[in-house]
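For this view, one protein chain was removed and the others were kept in their places.
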Amino acid sequence: MIICRCEEVSYKELATTAAIYKCSARELKLRTRAGMGYCGGRSCRTMIDKIANTSASTQDRAYVSLKYQPPIRPINFGNLGGQNK
Amino acid sequence: MDNAIIIGSGPAGLTAAVTCAENGIEVIVIDEYMLAGGRLLGQLYQEPNGSWWNGIKESTELYKKAVDLGVKFHLNTAVNNIEKSNSLWVIYTEKGEFCTSNLLLATGAAESPIPVPGWTLPGVMSVGAAQVMTNVHRVKPGERGVIIGVNVLSAAIAMELQLAGVEVACLTLPKMNPITEDAGHPRKVLNSLLHVSHMAPSPFVRYGSKLMKNEFMKKLGVTFYPKKGVKMWNIPIQLRKAVIEICGENEVEGVKIATISTEGEVVPGSEEYIQVDFVCIAGGLYPLAELAAVAGCPFYLIEELGGYVPLHNERMESSLEGLYVAGNITGIEGAKVAAAQGRTAGLSIAHRSGVKGLESSIRDSIEMTQQIRNSAHIQFHPEVEVGRKKVLKQWEAYQANKRREVI
Partner (left out) sequence: MTRRILDHPVLGKIENNNYVSFIFNNKVYKGLENESLAAALLSHGIRTLRYHEDSGSPRGFYCNIGHCYECRVSVNGQSGIRACVTPIKEGMIVESNGPLQPLNKEDRRLENG
């Protein structure tokens, strides 16, 4: 069953990796590439958090600074380089 | 004359734009979609008095009103980033940069996914996607489909699909796994449906729900829940079945459904195959707050509001100066509440820009929002009030902390 649609990372791969390394969501992303695909993790982010949390301890999630890295929409190099202006 | 920029042209954004413009503020509205109206566009349902709430009509009216008041729209424009520079907010888009001292984030909600084996096949879509295709673009998502995930939104959209001549074979649950959790558990789903049972057109379902209120009765209800499901608006709702796989070689061709126990466990050997050409996934809504996060807003996880909510007060101010939030980004509630919040945000912005005499209007708008909330026919979460109180408490705590730091 696919969890990260963009990178086609399966639930099995994520659960196994989380169990072996007992890692945070961020480490899970780095190890499997889940959440690092084209959509910027928008589709699978909460699912990865859930999988990571079932392995590690649940921290106090009441107050968080949600980590989102701009740009939050893909920009192509042409635009960055001013090609279309 | 000050200006304001609003990101999101849904009911909250449009109403805020109109309110600002009415008070002499120059407004620009940015939206990545090709039409203004947000999720309001696809809404279509019958009110208790029999009249139809037509989302396209409502958004077109609001849009026209805004345009007539001089509001400038930049549609099909995606925002990449927002940053504070001196006392101005800079908005970075693929089509250039914008600056303002008053920025309103009204980006609404997004849908949570429910993973099911085979869900990446063409023909599988979120339930909102089906709504947009059917009501906004007027194209059928397919001839016959199954909706996975039983909740207010999926039930409403099932009816909308049927109205448009699309066959909905059934509304059913996903197979329970660590990701799907409550969505696959019959008793928990039944729980969540009880607060919308007043909407049921069938007297049996309505009367039956009255008896359901205590735990023991719920357990019994789920145990005896007919295996054939109960029909609501002529669509079978199956709480004792779950989709275990979506099948097809290159596209959706069918689904495998199995009977489940009251605890959500698959009964071995009960699998059957249903032929469908599309599948909708209804995982529920959560606030789409990426831009608020990028700006540095603190967030709180409030289940009653649908997920992580940016810290804000009743005047729709965030904890960052000049940054406002309104609509589903503040918590999932629906178009009418969103519009009322948009109005409050618009008034707050006008007030901050120096327009005099708005204090009582702001207070009225806050009260109006509460009234609309109380009389809402559809509620996404029964404890929304509790959620709102939690946010306000956090706001007060945050302000108290800030004052202490200054001392």
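Here are a few things to note about the model shown:
Going by the order they are written in, the chains are A and B; count residues from 1 in each one.
Throughout what follows, a contact is a pair of C-beta atoms (placed from the backbone, for glycine too) under 8 Å apart; a residue touches a chain by one contact, two chains touch by 3 or more.
Since this is a predicted model, take the numbers as computed values, not measurements.
The chain not shown here is touched by just one of B:L121, B:V230 or B:L301, and that residue is B:L121. Only one residue in the set B:I28, B:L88, B:L163 or B:C247 touches the chain that does not appear here, and it is B:L163.
From the options B:E32, B:E167 or B:E265, the residue with contact to the chain not on display is B:E32. Within the set B:A129, B:V230, B:I274 or B:I372, the residue that contacts the chain not displayed is B:A129.
Although one chain is not shown, part of subunit A still touches it, namely residues 5-8, 13, 17, 20-21, 31-33, 38-39, 42-43, 74, 76, 78. Counting the whole complex, the residues of subunit B in touch with the unshown chain are 32-34, 39, 44, 52, 54, 56, 76, 78, 110-111, 120-126, 128-129, 132-135, 137-141, 163-165, 250-251, 288.
Methods note: only the chains that are shown with their structure count from here on.
We define each chain's centre as the mean of its Cα atoms; on that basis subunit A and subunit B are separated by 23 Å. Here subunit B touches subunit A in the complex through residues 32, 78-81, 92, 94, 110, 112-113, 115-117, 119-120, 177-179, 286, 289-291, 293-294, 296, 298-301, 307-308, 394, going by the rule given at the top. Within the complex, the subunit A residues that touch subunit B are 1-3, 5, 8, 11, 15, 42-44, 46-47, 50-51, 54, 61-73, 75, 79.
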